[in-house]
Every structure is written in C-alpha cells, then in structure tokens.
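The other protein chains are all here in position, but one chain of the complex has been omitted.
For reference, chains read A, B and C in written order, and residue numbers begin at 1 within each chain.
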Amino acid sequence: MANSRYEYVRSFERENILLPQSHIVIRVDGRGFHKFSDHYDFEKPNDEKALQVINEAAKQMMVTMPDIIMAYGDSDEYSFLLRKDCDLFERREFKLITTFASAFSAYYQHFWTKWIPGKPLDLERLPMFDARAVVYPNAENVMDYFRWRQVDCHINNLYNTTFWSLVLKGGMTTNEAENRLIGTLSADKNEILFKDFGINYNNIHDMYKKGTIYIREYTDFPLSKYLEDPTEAHLKRLMKRVKKSTIEQYHCDIIKDSFWTQRPYLLL
Amino acid sequence: MANSRYEYVRSFERENILLPQSHIVIRVDGRGFHKFSDHYDFEKPNDEKALQVINEAAKQMMVTMPDIIMAYGDSDEYSFLLRKDCDLFERREFKLITTFASAFSAYYQHFWTKWIPGKPLDLERLPMFDARAVVYPNAENVMDYFRWRQVDCHINNLYNTTFWSLVLKGGMTTNEAENRLIGTLSADKNEILFKDFGINYNNIHDMYKKGTIYIREYTDFPLSKYLEDPTEAHLKRLMKRVKKSTIEQYHCDIIKDSFWTQRPYLLL
Amino acid sequence: MANSRYEYVRSFERENILLPQSHIVIRVDGRGFHKFSDHYDFEKPNDEKALQVINEAAKQMMVTMPDIIMAYGDSDEYSFLLRKDCDLFERREFKLITTFASAFSAYYQHFWTKWIPGKPLDLERLPMFDARAVVYPNAENVMDYFRWRQVDCHINNLYNTTFWSLVLKGGMTTNEAENRLIGTLSADKNEILFKDFGINYNNIHDMYKKGTIYIREYTDFPLSKYLEDPTEAHLKRLMKRVKKSTIEQYHCDIIKDSFWTQRPYLLL
Partner (left out) sequence: MANSRYEYVRSFERENILLPQSHIVIRVDGRGFHKFSDHYDFEKPNDEKALQVINEAAKQMMVTMPDIIMAYGDSDEYSFLLRKDCDLFERREFKLITTFASAFSAYYQHFWTKWIPGKPLDLERLPMFDARAVVYPNAENVMDYFRWRQVDCHINNLYNTTFWSLVLKGGMTTNEAENRLIGTLSADKNEILFKDFGINYNNIHDMYKKGTIYIREYTDFPLSKYLEDPTEAHLKRLMKRVKKSTIEQYHCDIIKDSFWTQRPYLLL
C-alpha cells in the first residue's frame, strides 16, 4: 500500500528558521501557576521549595543542552539564552520552542516528585509551560532583555512581599491589601514593610529580590588578555583555547554593566 | 524603578495567528523514542503498556481541551484535530504548539509513573515530545491527513512485526533481518510471517495495525436527518441541539469514507 | 574569484509559501492617490478617464496572467482572485505581491500616457501601488471579501457624490460640506442629493456605484448540467471540457448570491 497518494498533505507544513547570527532567547512560562500555587498551597510571597524545583529544572536544561549559555528565572518563568551561532535544530523555531516547553515540563514534574514527595501532583493540576523564542540582533538588546526580566522580578517581589505582609501579618483581606497598595511607589512599599512589619526589604534573600541566574562560566577565561583587544575576533580566538566550563548559579545584579563586562563570552 | 526603559525589547516578539476558519492539526512526536524504548526495554514490535500510556495521555488532552474533536496516534506520535472555528489561544501558533507539547509530556510522565511503576523514569531519559501545527483549508485535506498517518502506521507495523519475528523467533541478527527485508513488498512480508512463523497478520490486534482513534462522539446526532440536507448550514443547526458527547476510543479503519460520513460533525 | 565566501548571506533570505488549495486574493492599492488626483486635477467625485485607465490596467493583468479568474476594483484599488489550485510562482508570497504591484504600476503608467496624453505624468508624482495577499480557505469567505469591497465602494461613492455636490453645486467650502455630512445616514444623503440638487442617486452610472468587475467567463459552461449535481468533483469534470473563455466587464451587483451561483467556476 503506497502512502504517496495522501502524502501531499505534508506540503501544507511550514517551517520558520530563526535569523542566523542573532541571539535567541527562549522564555518558558508557567501555565496557570496562580491556581497551581494555590492548589499546592505554596508559601507566600515566595515558596523556597517550589523555586528550587524550577531552578533545578532550568539547570538541567543547561546540562543537557550545551547551546544554552545562560538562564534567568524567577516566579514561574525562565529565559534561556542561546549562542549567536547556535545551530540547534537548524534554528527551526517550532522544534526549539516545543522541545523547550516539553523538556522543561518534564524536568519540573520529575524534580517536584523527587523533592516535594509530600505533595503528590494531581492529574488535574500538572505543571505545564508554554514557550516563545525571541531573536535579538545585538548584545545590547540581549542585556536589556535580561535587565527587563530582573526589573520585573524586583517590582513583582516588592509588591508581593508587601501584599502578603499586609494579609498574613497585618490581618487584611486580600481585597483590603490590594486597595492599600493602589498608587503606592517603591518607597511607600519599603516604608510599609519597615514601619508596619519591621521588615528591611534589603535583607530579604537575593533569590527572591533578584531571581536566579545560571551561566556557563569559563573559569579559565583570560579576561585581562581580552581587554587588551576587546573585539569579537579576539574573543573567538581566546574561546577556542579555554573550554573548561562549569554551570554556576547566582542571585546577583545583572542590570549593571559589570556582570556582563566580566563575562564577554555570554554575548558572543 | 521603572521598567519602561528596557521594555522596548518586547517589540522584538512575534506572533503567528493560524488562518481562521481552517482545520488545525497539531501533531506531537516523541523525541528520541528509539533510544527511549531501548532504555526502558519495550516489548517488540509493540509494547502494549507503553501504548496504553500514550493513549491515556492523548485521551486526557481531549478531556481538558474541548476544542479537540479527534485524535489519532500510533507508536510515539499523536495528531489532534481542532474545530475549524476553534479560537483556542486566539489561534496563536506558539501558544498552541508549546502548550500541546508541554501538556502531552506532563500527562505521559504522569501516566507512566502510575501504570508502569516497575520502571521508574530516569532524569537522563524523560519522555519528551515536540509538536507542530498544520492548517488545512477543507475537509478532504483533513481526511487525507489522517489517512496518511494510518497508512504510515500500517506500513511501519507490518515492517516491524516481520523484522522482530525474524530476530526474536527466527534468530537473525538485526542486520540480517534488515537485509532480508530490503526490497520486500507487503505481500512478501505477509508471506514471511505466515510461512516462517505461522502468523496471520490479519489476526494481529487492531491497535497495532490501525493505531488508536479518539473522537468526541455525539451519541444523539440525528445522522439520517442530516443526510436529508447534507449542507454545512444544516449541520451547524443540528449541532446546536445535540450536545451529549462522549470521548470514544476506536482502532478502526479511517481510510474508507464510511468512518467520516457517519460522523459529519468531525469535519465541521 | 569564487563567490562562495560571501554566498552565506543567502541563508538569511526567507520565503513564505501561501497555503495550498486555498483561494488567494491580491489587492493593489494606490499610494497617495488623494494627492495624485489633486495633482492631475481629477474630476470630482469620479474621473471617468482615470477609472478607465485603472480598469484597463486591471484587465491587462488578466490578459497576461491566466491564473486570475476575477478582478474587482473601484477608486484607486483593485482586488484579484487566483484559483484555489493556482501554482503561480509556486505560491511564493513575495514574488506574487511584488510582481502584482510592479505589473499594475507599469500598466497604469502605460495606459495613462496613451489615453490621457494631455496630462503628462511628472517624475515627482508617478502612479504607484502597494499590494497584499490574503488567503481564504473557502468559497463563502471569498464571496464575502468581494461583497465587503463592493459595500465599501457604495458607501464611499454615496458620500463623495453628496460631498462634491455640496461643494461644486451648493457652493459650500470643503469644511462646510464635511460638517454637513457628519452623522448623516444613507437615506439622508440620498435626500440631500434629490432635494437640493435634483440628483436621483439610482440614476448614477453603475461603474461609480458598484465598481468594475472583470471575470474570466466560460461562455459555454453548462450551468443546468452542473446544477443537477452541484459538487466540486462534478464542476471539475465539466470544466475540463469547456475552455472557451473571454474576459468580460461588468458593473453589476456581486453582493446577491445570483452573481456567484451563475458562475460556480469562479470559486473552484
């Protein structure tokens, strides 16, 4: 029985090849994690164990996919940076984003089951993630992308920390807390935290305030040598010699330039 | 701290809206399932339990997503048909395919853990699926799509059944079996099965030969009434009245017209 | 000198293949024709000669491209319908739309120069057209597309006819005429035309009210035979026999079904 008679249906398939020699960022995002966190009774404003699960899932992505040079995540999302010259799945967008969504979900479920055995996952509320790819033509855009995510993390965490203080410690209803915060600036929230609840926001764990960064760090990269001739061609030559890389975790500032200038290979 | 300074990076994001009023097929496909089936020691040529896991995952997709009207799968792949007027995720392709890939992986892992507890999944070999969406403008294309998949299932299963008979019962090496089958037609393989191993291919389980079909069946659909005026407008009117649907499993022929003519609402 | 060293830049090129077996509509649209019509002193509200130029350009498109089965235009725009199974430029969108834009501009300039020799075209104000392709999965969408354009023609023409009557015959400034028409319905405009200027809108030339239609008409198409079995398969068989086609011009109603039911091959 020949299949050729029906095979014409393949001609309706489409591919999208992401622009070559451009940075690719793939962001996975939890589906319905507001309800998910209620269902599994997450600690508020941040559930340390759940964050460890998502962090471990992100790290595992980097372990299995050498093309990922950096990851940044907080709450229920993670962004992955692929090298400019990466040819993973021939840069086919559909393959890339569905594989990332699938792999991330698989790792998350795996680590949850392993690390939070007291809360078995229900069929009706399994962890799922959608994904999208964004292409950035130059290094400045890429840095700004990650700055955008970290500023977002900060804004959300300050809000959530204040909100849940008002509710859990201040005895407000969630509606009352919401109304209390309408129109408040960062300074106002810091003051509520400090005056009403004795919380110095600066002392809160950096993982909550700044999110989590994984980078493929080239431990023997000769930074000073690079700075003598900070061109891409020179960087490429240097990278051919240093290959000892480890995956490192940080909760540091990635908005300031110093994070990036110390690791020029992230933007290669 | 305003985020607006970096927010420009969002303007690099793209959406693709799938053509309205067209049938959407989303196919999920196991990643590296050849190695996966080796790793977990699948029975050859077909592992009934593994098929039950993937079938149950597919059925669960239909339970949670009412827009799926039909599913067809065999081996490590499944195709889902969405209604022509479906507006799931506003037909945004990225959302659709990454959600399908993620959900399918989540369900597969869940059912595997539950049904095959004797073979715990290893972090290094978790089940993962990629996904793609294809748009078909008319009913004929959609039927041909599913015919294409079922013919493919048949061709592969006949090959695999013969191949593994030669290996497991005939004592050939996999190389010898491969060489033995080069250039053989369907009739030849049927004859090898029958003469050498006493296997009548027709008697093999339909799930292996024809794959698995799930449909959202409208049990009280007045087919005879529809046939009096077999137009789309009439069909739509009839469908407004009959809403009692159940998800039914079949292992039947979907190549012949009768499967489709009996259920005109599948192609609405 | 080998070119291979730089040829990699071709890998950045993209193609978009329009969905097979779907109707393609390509609409060309005059660029800056408001100023264009001022510059060349068009008669208001309709310049018959300019319309003849654009009509002739559209007709010439059909003469040279047999894949165009129908065209509809008014004012400074024209829409072309390609057969569902058309394979012109392998359905590559960029080739299609840029060729249509280029050819239409070329014909327009050619016919203008020939027919309106008294108004030579200036380099600073040459006729130009952009173009876009839209894909429609079924016949109903296609009919509605052309209905949409004809309704639009009617609305604009009634407005313009009334507006220019107020200005040219009623002595209003353009601002006064604009204000006079704010909030008026069709009935109001008809009344202004009739009471103030003795114009019965119904008597205005159909080319202005309904636009211009070109169709590739199969003069020996056996309509009655088709109606005995109005299926696509039958239509295709009938079309194989009748091939005597002429390009016909109409200014008729294409909103009512009758236009389409008499020419089922337009939607094949």
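Assume a contact is a pair of C-beta atoms (placed from the backbone, for glycine too) under 8 Å apart; a residue touches a chain by one contact, two chains touch by 3 or more.
These numbers were taken from a predicted model, which means no experiment stands behind them.
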item	value
Options C:88, C:131 or C:207, residue touching the unrepresented chain	C:131
Option touching the unshown chain, where C:144, C:178, C:229 or C:248 are the choices	C:144
Those residues of chain B which, in the complete complex, touch the missing chain	11-12, 14, 17, 19-20
Missing-chain contacts mapped onto chain C	1, 3, 6-10, 12-14, 16, 31, 60, 94-95, 97-107, 109-110, 113, 121, 123, 126-132, 134-136, 141, 144-145, 147-148, 151-152, 154-155, 186
Touch residues of chain A, complete complex, unshown partner	19-22, 135, 137-138, 141
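FYI, only the chains that are shown with their structure count from here on.
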item	value
Copies chain B and chain C touch via same or different residues, half shared test	same
Whole-Å separation of chain centres (CA-atom averages), chain A against chain B	32
Chain centre separation in whole Å, for chain C relative to chain B (CA means)	44
Contacts with 2+ other chains: residues of chain C	19-20
